[in-house]
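One protein chain is absent from this view; the other protein chains keep their places.
Right after this comes chain A.
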C-alpha cells in the first residue's frame, strides 16, 4: 500500500510540473502585452517601457517561469499586473464565492438526482420513468446560462424575492450569502442533476440485471430490499466518478453563471484576467484548478485501492 501510494504521489508531482510548463508556455505565447493594454492608446513608448520594468516583464521567459514556480512552492503566486495586489489575496477572496457555490450546487444536484434516478430505475418503462427521463432530457438540453436568465426574470425582476445578482460578502451574515448564491446554485445544479439522474438510472439498471442481484432476489429479498441493499451500493461507483468530474466543472466552469449573476468568483477572475492580459493571475488560477483536480484524483486513486484490494497487490 505504501509503495502504491508513493507511486501515485510521484505521478502527482510529475503531472503538476508538466501542467505548470504547459500553462506557462500556452499563456505566454498568447499575443498581447499587459503594459500596453493598461496604458492604452495615448501612452508614450518611454511610459510603456517604464511600466514593463515596474512589472518585471523585461526578465527572460525562463527567469519568469522559475520565479513563478519557485514562488508557488512556498505558496506565493506573485503580484497581479493589473490589480497590483498579491494573487494569493485575489484567489483567497474569490474562492469563498466559488467554493460554496460549487458545494451547494453539487449537494443540490445530488439531492435531486439520486431519488429521481432510483425511482426511474425501479419503475423502468412506467409512465413515471418516461416522464422523469423526458424531463431530464430537457434538463440536459437547456443551456444553464439561459436557465439562469429565466430564473432572474421570474424571481428577481417579477417576484423580487432575490437580487438579480452580486454578492454581499459573508460579513453580511450567512443567510445573506446563501440567499445570493441560491439562484446561481439552482442554475448550475439543474442541468448537472439531469445528467447525474440519467447516469444513476442506467448504472442501477445494469446492476439490477447482475447475477448477485438475482441471487439476492432468489434468497427471498423483496425487489425494493434487493435494490437498496445490494444493487445501489454497487451502482454508486460510476455515479461517484461523475460527481467528482462535476465538482471540478462547477468550480472552474461557472464562468458563465458568474457573469450572469455578476458574482465575484474565480470564473470571473479568470475571464477578466484573460482580457486584460493579467498573465500571472491566469497562470496561477489555472494552476490552482489543475492542482485541485490532480489532488482529487490522487485521493480517488487511494480510495480505489482501499476499496479494491486487487489494486494494492498489483506491482
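Just so we're on the same page, a contact is a pair of C-beta atoms (placed from the backbone, for glycine too) under 8 Å apart; a residue touches a chain by one contact, two chains touch by 3 or more; residues count from 1.
The working rule: contacts and distances are computed from a predicted model.
Think of the chain that is not pictured: of "ATP synthase subunit b", "3-hydroxyacyl-[acyl-carrier-protein] dehydratase", "Peptide/nickel transport system substrate-binding protein" or "Protein translocase subunit SecD", UniProt labels it "Peptide/nickel transport system substrate-binding protein". The residue from A:149, A:178, A:240 or A:306 that touches the chain not shown here is A:149.
Of the candidate positions A:78, A:139 or A:264, contact with the hidden chain is made by A:264. On the side of chain A, touch with the chain left out of the figure occurs at residues 31-34, 36-44, 46-47, 50-51, 53-54, 82-85, 90, 93-94, 149, 152-153, 156-157, 160, 163-167, 169, 259-265, 268-269, 272, 275-278.
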